[in-house]
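All protein chains but one are shown in place.
The block that comes next holds subunit A.
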């Protein structure tokens, strides 16, 4: 029935692997593969499986995904029960707390473990609704720290220039203030001197001289 099918999608179960779906791990370490699921109407006898699809091995036809963990959860009040697991995989999730966490830890990571890990969940209570999410694991020899030399240089130069500008303005203000203070003393003398300016008389005189020759 198409109507009920759409209804099922609207109420669907959702699986999430967190904000980013890539995980980088150091060779020979233990890596956490996070996975949580949310249901709208609760769950009963929920079955979850972790699959591994290798990106290292290239074969034709492509290899089927490998099951690495298979568990079952009766209801919200109980922890998951193990059905089968790969010996290197350890369950570290908990479904009795607020969020349904079904994360696993892969011990002793090797380069051949790089690939796609799928967390698959099936909820019989929601008409066998299924959902999955994938994480991509990369295994590296050495963890590279992000380099921010460029940012440091830019921030350093811009900050330094702004600082120099502020310093320059301050010094200019201070110097002008000092000059004004020292000149205040001298201004008294200028005010008390005679009112007429020599320059004005000079100009007037020159004007009179210029007017004379055309008349003649």
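Before moving on, here are some points about what is shown:
The definition used in the following text is that a contact is a pair of C-beta atoms (placed from the backbone, for glycine too) under 8 Å apart; a residue touches a chain by one contact, two chains touch by 3 or more; residues count from 1.
Here is the rule we go by: contacts and distances are computed from a predicted model.
Per the UniProt record, the absent chain's protein name among "Glutathione S-transferase", "Epithelial membrane protein 1", "TITAN-like protein isoform X4" or "TBC1 domain family member 19" is "Epithelial membrane protein 1". In the complete complex, the residue from A:40, A:140 or A:161 that touches the missing chain is A:161.
Mapped onto subunit A, the interface with the missing chain covers residues 147, 149-150, 153-154, 157-158, 161.
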